[in-house]
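Note that this complex is displayed minus one protein chain, with the remaining chains in position.
As written, the chains take the letters A and B, and residue 1 is the first residue of each chain.
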Amino acid sequence: MRQRTPSTDAVVAATPAAARPVARWLRGDLWFDFTQSPLAVLAAFVALLCVGGALFAPWLAPHDPFDLATLDLADSHLPPAWLADGRAAYPLGTDDQGRDILSALLYGTRISLMVGLGAVTLSVLVGVTTGLVAGFVGGAVDAVLMRTCDVMLSFPPILIALLVDGVGRLLFPHARDLLAFAVLIFALSVTDCVRYARTVRGSTLVERHKEYVQAARLVGISRGRLLRRHVLPNVLGPVLVLATIQLGQAIVAEATLSFLGVGVPPTNPSLGTLIRIGNDFLYAGEWWITVFPGVALVLIAMSVNLLGDWLRDALNPRLR
Amino acid sequence: MLSFILRRLAQAVLVLLVVGMGAFSLFQYVGDPVSNMLGQDATLAQRERLRDELGLDKPAPVQFAHFVGNALVGDFGVSLRQGREVSALIAERLPATLELSVVAAALAVALGIPLGVYAALRRRHWDAKLTMAVSLLGVSLPTFLIGIVLIEVFSVLLGWFPSFGRGATVQLGAWTTGLLTTDGWRHVALPAFTLAVYQLALVMRLVRAEMLEALRSDYVKFARARGLPDRVVNFGHALRNTLVPVLTISGLQLGSLIAFSVITETVFAWPGMGSLFIQAVQFPDVPVMAAYLCLIALVFVLINLAVDLLYAVVDPRLRVHAIAGEARR
Partner (left out) sequence: MSGPLLDVRDLGVEFPTRHGMLRALDGVSFDIAAGEILGLVGESGAGKSLTGAAIIGLLEPPGRVCRGQVLLEGQRIDDLPREAMRRLRGRRIGAIFQDPLTSLDPLYTVGHQLVETLRAHLPLGAAQARERAVELLRQTGVPAPAARFGQYPHELSGGLRQRVVIALALAAEPALVIADEPTTALDVAVQAQILRLLREVTQARGAAVMLITHDMGVVAETCDRVAVMYAGRVVEIGPVDEVIRRPAHPYTAGLMASVPSLHDARGRLAQIKGALPRLGEIPSGCAFHPRCPKASPRCSDERPELALVQRTRAACWWPIAESPVAP
């Protein structure tokens, strides 16, 4: 909710119905801010483009990079179409196995986004629930949960992700695709669960002591309903910001893990895997295998981060 | 003050124990603990003897105590991949990682703070906005990509800096340092900068955000109302209040630098603990993983403790509360 500062006191106090639901208030104001900020619009456009490309990869990609039957070694190491030796059939060139880079790019983006979104969804679900419970129930439960969070937060996410991934591979050495993905998503979401739990718990504690909650309890509304319909909408603002930022970080983290060889299984290469493969050929002058996935990765990460940044500034009334 | 320190120490020990338990589970239950201790090439007789020694049929707490005992003297067994003692491996590689992290941290703070202050003070100017945009790039770019690009530009194309290894190092007792030779500095330049980029961007954004908050605060408003010159208001009041949380968070970030060095070391073939850890995860080499976990936990706990103490020194409010708390006893 907006906080009052002396200069906006007049403006804010003059708006009626201070108990206006946060969601409606957010939507009205947010959209205005969004259309006013060219950078945010650009970022959203780029992000949508990438998401669209990833979503419709099976239809957009000129070739299927995973179908081994269609790969022809004679077509390998081809530069992009606009250079000499390039061919129109492979607009961005091919790698050492004859895979079309454009198609691999589209599918790779798809995988990167899927893993990122999966990690975020998992973190939000677990983290928000934990935070709500900790904040609302309080007492020993809260203390234990928060101490655990403290410990986990002091470790950098990439290390935890590496560790979890490593342990996962140890435990399931012959994991097939789905399980490997599950381990990866779990690894990426672990630290961020904690971050959501922390934030939500803080907000819940604040809300819990507000009069409307006490009034509702007096009237006899159950705790669950109270949490869901009343407290939750008010704590979602920061969660939204965190989620957007986490998405950017998860995508980068997955790329890093894949680059290091411990991310997605090699049968489903993500952008990080592609960069790793291309890195070996960089010095041979075949730059396109690394550069295009690299650019795609940067574009997605940047646009998501920009949106998260803009969202954070927009939802913080004091930074205007 | 003393009770504050003791309380934090107790928390630190608790954290270490918890992490120790995690490492212990890794060591004992994932993979074969006997192989972990002796390596792959041990004879059957050696294995049997160790099995008795370790008391693998004894209850878990006893085994844990044994593990902790070993850990305290630095005995984490033998690396499955290299067949050498883990403690020796780590001791060899520790200086490289530490030097890299410290140089990167210094870079990040030395550049990040001034840039952040500038971006906050000249908030609406185009150059401040550009700086913030670049910082966003710094936060969004994956470290490995930065490393690859830097190698391509500065090493391959321009040939100014080497792209792998530590270069000429000097042995000082148990420590090998690369910072005493020009060659060492040339080698550490690219990796340190790669490592620093993320932290630099983070520090810059943090300083800017905190500074903007401080500039909106009541005490700044009152300072302006008293007619204090801009310099005093911005640097004496706003910046000083900003630095308190910034320095503490930067201190905490030192730990994450050590973690991110994992990636940088791999890209630049830097012989540090990070690349050791990655190799251990890829292999998988359990004793090394367990040892790295414990060591990192120790480093983090120490850093957190130091930062807490620093906070108490810098912020008079905490100092007095700690002392007042004692006086009441």
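Here is the rule we use: a residue touches a chain if its C-beta (ideal position, glycine included) is under 8 Å from a C-beta of that chain, and two chains touch if they have at least 3 such contacts.
Everything numeric here is computed off the predicted structure, so don't read it as measured data.
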Hidden-chain contact residue, picked from the options B:111, B:149, B:244 or B:298: B:244
Of B:61, B:159, B:173 or B:227, the residue in touch with the unshown chain: B:227
Where the missing chain touches subunit B, by residue: 217-219, 221-230, 232, 236-237, 240-241, 244, 315-317, 320
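Criterion: only the chains that are shown with their structure count from here on.
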Interface residues, subunit B side, partner subunit A - complex: 15, 18-19, 26, 30-31, 133, 136-137, 139-145, 148-149, 152, 156, 209, 212-213, 216, 252, 255-256, 259-260, 262-263, 266, 277-278, 280-282, 284, 286, 289, 293, 296-297, 300-301, 304
Residues of subunit A touching subunit B in the complex: 5, 39, 151, 154-156, 158-159, 162-163, 165-167, 169-171, 248, 252, 255-256, 259-262, 272, 275, 279, 282-283, 290, 294, 297-298, 301-302, 304-306, 309, 318-319
